Every structure is written in structure tokens, then in C-alpha cells.
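Shown next, in C-alpha cells, is the structure this report addresses.
Here the complex is missing a single protein chain, while all its other protein chains stay put.
Entry: subunit A
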């Protein structure tokens, strides 16, 4: 059974690139355009990894991670943040909220898959 990964990012192009890479590696992908949208899409289905951007309209990534961790179905779901090198304080805030994995932007597909495979195998 294929593993499911949710990608949350307000940039459609990032969602698309990440989506193509992950689907190519054999994962199922759910897309959401911001934190609020993502929370709405967390309806209890099995999700193996959530990848989220930090700066997003409506609800930012850190709030989203905090909220998602409160949902019983996603308590143990690993969360990965997309950060920029410069935003170290954001990384720390994300870690504190519960997103222990991170990926530094800009990244290429192999890096993404490598990081993902540390957390879930297809």
C-alpha cells in the first residue's frame, strides 16, 4: 500500500514539483495551499508524512503544525518544515511546535526524496 504524504505550500509551483517528485517515487500525495486548507483536509485518513512551508497566508506553518499535533489521528505523524537557511529561529520554533524534520530551500528532487526516506519508505 502506497504511503501518503501531504504537501502544504502557498506556491502552486512548489506543490507541483514536490508532487511530481513524490509521486514518481511511489508515494500518494495530498496538496493543500495553506495551513487552514490543510487542517480542513486532515479528515482522519492515514497520512505518513506532512511537509509544510512556514510562511503562508491564512495560517502559517508553525501554527498549522501545532494544531495538527492536537488531532488524535495525526499525533504521531512526522512533520517536515521547508525553511530557508537564514531562518534559523523559524527552524527552532518549528522544532518546538513538533516539526522535527526540515528541508532547506531551495532544494532539488533527490534531496527531497532523501530527506523523506529518512522518515517514511514508499
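In the analysis below, a contact is a pair of C-beta atoms (placed from the backbone, for glycine too) under 8 Å apart; a residue touches a chain by one contact, two chains touch by 3 or more; residues count from 1.
Just so it is clear, contacts and distances are computed from a predicted model.
Entry comment: the absent subunit's protein name, as recorded by UniProt, is "Chemotaxis protein CheA", drawn from "Imidazole glycerol phosphate synthase subunit HisH", "Chemotaxis protein CheA", "Sugar ABC transporter permease" or "NADH-quinone oxidoreductase subunit H".
From the options A:6, A:33 or A:79, the residue with contact to the unseen chain in the full assembly is A:79.
Not every partner is drawn; the one left out touches subunit A at residues 49, 75-80, 95, 98, 100-102, 115, 117-121.
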